[in-house]
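Right after this comes chain A.
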Amino acid sequence: MIPIENFLVLSGILFSIGIYGVLARRNAVLIIMSVELMLQAVSINFIAFAVYLHPEQFTGLIFAIFVITIAAAEVGLALGIILRIFRNKGTANVDEVDMLKW
Partner candidate 1 sequence: MDWVLFALIAIPVGAVLVFMLIPSRYPQLVRNVAVVSGFAMFVLSVLVFVKYEFGGGSGLRFDLQLDWLENVAFLGENGITYHLAVDGISAPMVLLTGIVIFAGVFISWNIDYRNKDYFVLLFLLVSGVFGVFLSLDLFFLFFFYEVAVLPMYLLIAVWGASSHFGTFTRTKEYAAMKLVLYLVGGSVLIFIGIIATFMEAGQGTFDLPVLGAVTYDENFQKAVFPLFALGFGILAGLWPFHTWSPDGHVAAPTAVSMLHAGVLMKLGAFGILRVAITLFPEGAEFWAPVLMTLGVTGALYGAVSAMAQRDLKYMVGYSSVSHMGFVLMGLATLTTIGVNGAVLQMFAHGVMTALMFAMVGAVYDQAHVRDMTLFGGLAQKTPRLAAFFAIAGLSSLGLPGLAGFVAEFHIFVGTFRAGYEWAGVLGILAAAITATYILRMLAMAFFGPFNERWAGLKEMRLGEQFGGALLIVFIVFMGVWPAPFIDRISESVEFILRV
Partner candidate 2 sequence: MEEAWLIPALPAAAFVILLLFGKYLPRHGDWLAIGAIATSFVLFFFVLADLLDDMVGTEFDKALGQSGIEWVSFGDFELRLGFQVDQLAIVMLAVVTFITLMVLVYSTGYMKGDPRYGWYFAAISLFAAAMLTLVLADNFLLLYAAWEGVGFGSYLLIGFWHEKRSATEAAKKAFITTRIGDVGLLIGIILLWREAGTFDMSEIFEFAESGGYSSEYLTMAVLFLFAGAVGKSAQFPLHVWLPDAMEGPTPVSALIHAATMVVAGVYLVARLMPLFAAADPIALNVVTAIGLTTVMMSATMGLVATDIKRVIAYSTINSLGLMMVALGSLSVSAAMLYLFAHSFFKALLFLSAGSVIHATERQEVSELGGLARRMPVTAAVFAVGALSMAGIVPLAGFWAKDEILNVAGDSQNFVVYGFLMLSVFITALYMTRVVILTFLGEPRDREAHQHAHDAEPVMTLPLLLLAGLTVMAGFVVFDGVGEALGFPGGIGEFVFLEGPEAFHFPWDVAVLSTLSAVAGLAGGFYFWSGAAEPARRAGELFRPAYEILKRKFFMDDIYQWAIDRVVLAAGGVIAWFDRNVVNDTGVDGSARLGVFAGFGMKFLETGKLPNYALAIVTGVIVLAIVFMVVRV
C-alpha cells in the first residue's frame, strides 16, 4: 500500500502551486484556475484520509464529492463576474482593476 504520506505531500504540493498561481498570475481567469487547483488538492486530502484513516465511514468521500461540485459552481459564478469586468473595462488584468483603493 502506498503510505499516506505520499498523498499528503502530493496535496501539499498541489496546494502550494495553487497559492503560487493566485499570487503570481495577473489574469483573473488564471487566478480562478489556480483556486480550482487548490480545491482539488483538498479533495485528494479528503480521499486519502477517508481511505487510510477511517475506512469504515464514507464522510471523507462524500466531502470530496461536495468539494468538486462546489468548485464547479464557483467557476461558473466567477467567470460570470469576470465577464462583466471584461465587458465594461476591456481587460481582465487584475492589476488594472484598482479604482477602489485607500
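The criterion applied here is as follows: a contact is a pair of C-beta atoms (placed from the backbone, for glycine too) under 8 Å apart; a residue touches a chain by one contact, two chains touch by 3 or more; residues count from 1.
Keep in mind how these were chosen: all candidates are chains of the complex that A comes from, given by their letters.
Remember, it's a predicted structure, so these values are computed and weren't measured experimentally.
Trainee: Which numbered candidate, 1 or 2, lies in contact with chain A within the complex?
Mentor: It is 2 that touches chain A.
Trainee: If you look only at chain A, which of its residues touch candidate 2 in the complex?
Mentor: 19, 22-24, 26, 31, 94-95, 97-102
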